[in-house]
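These notes concern the structure reproduced below.
A single protein chain has been removed from this complex, and every other one stays in its place.
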């Protein structure tokens, strides 16, 4: 025992020493930039851009951290609030207002005006708007995305039905979906997203002629006949067994079912296309979302934001530029991850995943519907997802849920007008 | 005789319920996703998919999680064994002013649930600049009121004659602690050691709150984050779960005698 303890103390001391050297970063002249994002599928492109950045900045060390989506915003907020956190990180629409208005991220406009290499005009206007506060840009657009209908050709062939095309409507989902459904095999025809909003019901509300949030950001579109029509349609598909139920969507994500040949049609954002193709190969196809009264697909995009408390903002800006300029956009396009935010490079992306008609996602950038945001998006989305899921789990009727979401969202929107 | 047979049936049934989740965890971890989603489920994988395990290592830095957990667990355990036994020796053998009051104060720490001290500690560690470093994971866990109490009780049971003989031989106080008390308390030290290893290995809330970066994650936080990422890819999740629990299960099977004595000691002593 004695000997063990002796060794023990030794190891302990060594352990503490190594702990020391870990926390006090190396020393020397080397500067460090921390980068954070959530999607590891983007790592290929991000790493390539960082390598380019290092060529011109050999003394800078760049650490990239991938935090899973479920923890990303909690961890980011806690660390930024504590005056630390990554220097450069991904920003999305729902969280943008909160971070920019609370002064957690830097206004990029001063850097842009001193820098002839960065032109806002090159980017898709929708995503520039998304990350602007009173006309000033707070996050450099990185990529844009849209929703399309992915399908499994094998399952269509087996059922002997034609693949979806741009002429499809809601009716086709129902009639063809029913043919593709095979309860004995556990295969579903279509995923009626009631858990995912961007890929699911947001599109349907707009297709029914409704809206999620009014253009003046003052009223909710949930408590309207159009929204009700969209949700009734989804419920119908679930009740008929064409789509997995809400509960099983939570327990077993539809994209997993899709990738294991148990789901024929899945509305999903183009960011997932590469992963789907890896898994399904030539069996993967994609078509525009089927239309309701109208055609509509939600478009969104991701930007690079800078920590307000970053130590060397010029350096951080240089890194952001490497990621979001033409070169950065080209690598993200080549990797097939998503549509580059710079319009002129989108053709590169078209060729990244041979065999898929990616043009539909690019077309969507011009005629799509912007992802709904207001200052307190996260807050009303919390209410929205909770109430809608509980309705689909049978804890209340859809009417009750939509009324609650409408009322609470209106209250939040009213409060935010007064902020 | 009849009663004994029935008992065995009941006990085997109970043991079955205890062990099934483990077997199912291992079995799922070796299936392809499609097979895991099969109805009716297959008991054993049709095609053994060992690649789930390598996928876990590819998709997250599992090796780093292991290393972090081992560093934290070892440092905490060794420090606790040393510091607690030192203090326990003083309380069991030495006379000094304020002894009882200090001991009672230490015992009062036992009453405080760990969640209560979480938030002030977060502030303290932020002030020290220790958030997201090994210090935050190790240093506060080096001290244990429970360890002092457990060891003191045990040390009290060691015959005083041994100390006296050593004093006659010119042994210093530290010498008595080192040469007499420690070698005679192996069971208690083993028990405390195993308790600490288990607590540290399985700890979750503390490392969850005190670390941010992926490089500082310990296994528990790592596999929870893994669940956040691969929400319903069950074969992959189970492979992660298997890998994070195996070391403790092995340790338990080899050292269970000591652990069980330790647990039984607590219950009887009080």
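Labels A and B are assigned to the chains in the order they are written; within every chain, residues are numbered from 1.
In this text, contacts are C-beta pairs under 8 Å (C-beta built on N, C-alpha and C of every residue); 3 or more make two chains touch, one makes a residue touch a chain.
Rule of thumb we're sticking to: contacts and distances are computed from a predicted model.
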Record-based protein name (UniProt) of the chain missing from this complex, from "Sugar ABC transporter permease", "Ubiquinone biosynthesis accessory factor UbiJ", "cytochrome-c oxidase" or "Aldehyde dehydrogenase": "Sugar ABC transporter permease"
Visible contact partners (per top-of-document touch definition) of the missing chain: A, B
Which of B:56, B:84 or B:150 contacts the chain that the document leaves out: B:84
Missing-chain contacts mapped onto subunit B: 4, 7-8, 10-11, 14-15, 17-22, 24-25, 28, 36-41, 83-84, 86-87, 89-91, 94-97, 99, 102, 105-106, 108-109, 111-124, 126, 139-140, 142-143, 145, 148, 173-174, 177, 198, 201-202, 204-205, 208-209, 219-220, 223-224, 227-228, 231, 234, 237-238, 240-241, 244-245, 248-249, 251-253, 256, 259-260, 263-264, 266-268, 270
Residues of subunit A in contact with the chain not shown: 70, 74, 77-78, 81-83, 247-248, 250-252, 382, 385-386, 389-390, 393, 395
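Heads up, the rule we're going with is that only the chains that are shown with their structure count from here on.
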Computed distance of Cα centres, subunit B from subunit A, in Å: 38
Subunit A residues touching subunit B - in the complex, by the definition given at the top: 1-2, 5, 8-9, 11-12, 15-16, 18-19, 22-23, 34, 40, 63, 65-71, 75, 78-79, 82, 84-85, 186, 251-253, 256-257, 259-262
Footprint of subunit A on subunit B - complex, ascending: 32-34, 37-39, 59, 71, 74-75, 78-79, 81-82, 126, 130-135, 138, 178-179, 182-183, 185-186, 189, 212-215, 225-229, 231-233
